[in-house]
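Note that one protein chain of the assembly has been removed; the remaining protein chains are unaltered in position.
Let's turn to chain A:
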Amino acid sequence: MALLDVEDLSVTFARRGQRTVRAVDGVSFSVDAGEVVGLVGESGCGKSVTSLAIMGLLPRQKGVHIGGKASFDGTDLLQLDARSMRDVRGRDVAMIFQDPLSSLNPVVPLGIQVTEVLQRHRGMKGEAAAKEAAALLDRVGIPDPRRRLKEFPHQLSGGMRQRALIAMAVACRPRLLIADEPTTALDVTIQAQILELLKELVRESGTALVMITHDLGVVAGMCDTINVLYAGRVIETARRRPLFAEPHHPYTVGLLGSVPRLDAGRGERLTPIPGSVRDVLPWPDGCAFAPRCHRRVDACVGEPPELVLTHTGHSYRCVNPVTGPVAPARAQEEQA
C-alpha cells in the first residue's frame, strides 16, 4: 500500500453571487514511502490547492467543499477533525512553502520558530530543544546555528530562510514532506543548493517527498514519478524517464516544448502552448485541454477522456495521444 493515496480529490470554492470554482477536479495520485513525486502544471492548475487540501490547511468554512479521499498510511486525512489533524501536521506530514521570507514570522526569533515544533510534537523543552534546534539548522547547512537561533528572519538571506523552513519541516522526521514551489522565490544558484539539500534529506531519512512545481527542470532533476496536472486533474502520470522520453498527452509535450534549452539550435524558437489555462472546457464536457490542443479531434468533446494505462505503467487521459519519442525531450532526460 502506498504511503499517501489521493483518490478523486476535488475542491470547490463557492461564493454567493459568483460562479463556483472547481480548483481541483478529481485528482488521483499516490506516493510510496521514500519516493519523490512531482506534481507539475501551470499556474492555476490546482497543484497548490491539492497540497493544502491534503494538509487540511484550506479554510474550514462554508463555501469550501472538499471531496474524495487522501489516505495517509490508511487514515483518510480529509475525514480527520481539526484537532487530530493538528497532531498529524508537522509530525507525520510537513510542508515547505514558496516564499521563505513571508513564510517566517517576522517578529519571533528563529530559535522559537524551530523549537515550537519540537515542543509541540516531541515534547522537548529548554536546553534540549535549543540543542536539537541548533543541530537541525546545522543539518540543513546553516553555519553558526547557535547565533542564528537568536536572530530574526529579516537578518537572514533568502537561501538561509528557506533552509530554516526546511529545518522546521523535517524537525519531527515526517514520513511525508510536501514542498510547494520551494525554489521559485530564490536565485538560480540558491535554487540548486536547496534542491540538492532536499534530495539529500530525503535520501538520508527515507522521507517521501511531493514536489509541487511548474518547473520541469526541477522534476527532471529529482522526481521518481511525475504527475502532470491540467485544470484540476492529473492528465498524465509516468516514471521520470518515460515521461521525458515519450510523453503521450499533447499538454505534456507542449510543456516540454516550452522549456528554454541551452542545447537548442541557434534560431530555434520556443514553442509556447497557445491560449491560457483559462480557456478550459469543464471536464464533464470533454477534455479540458481541447480548446488549446493542436491534436484535437471530434472525440475530444462530449465526454471526458478515460484514463489509459500502458503496459509500462505510464497513464494518460487523451483520446488522440502523441506516440513515439519526442525529439527535444531526449536531451532533457539525459541531462537529468
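In this section, a residue touches a chain if its C-beta (ideal position, glycine included) is under 8 Å from a C-beta of that chain, and two chains touch if they have at least 3 such contacts; residues count from 1.
By our rule, contacts and distances are computed from a predicted model.
A.B. asks: For the chain not present in this complex, what protein name does its UniProt entry give, out of "Cytochrome c domain-containing protein", "Amino acid/amide ABC transporter membrane protein 2 (HAAT family)", "Peptide/nickel transport system permease protein" or "Sensor histidine kinase inhibitor, KipI family"?
C.D. replies: Answer from the record: the omitted chain is "Peptide/nickel transport system permease protein".
A.B. asks: If I consider the whole complex, including the chain that's not displayed, which of A:Asp87, A:Asp144 or A:Glu200 touches that chain?
C.D. replies: A:Asp87
A.B. asks: Using the touch definition up top, pick the residue from A:Thr50, A:Ser71, A:Ser103 or A:Asn227 that touches the left-out chain.
C.D. replies: Of the candidates A:Thr50, A:Ser71, A:Ser103 or A:Asn227, A:Ser103 is in touch with the missing chain.
A.B. asks: With respect to the chain omitted from the figure, which of A:Glu7, A:Glu42, A:Glu116 or A:Asp215 is a touching residue?
C.D. replies: Checking the options A:Glu7, A:Glu42, A:Glu116 or A:Asp215, the one contacting the hidden chain is A:Glu116.
A.B. asks: Which of A:Leu9, A:Met55 or A:Ala129 sits in contact with the chain that's absent?
C.D. replies: A:Met55
A.B. asks: May I ask you to list the residues on chain A that touch the chain which is not drawn?
C.D. replies: 55, 57, 61, 85-91, 94-95, 97, 99, 102-109, 112, 116-117, 120-121, 152, 154, 165, 168-169
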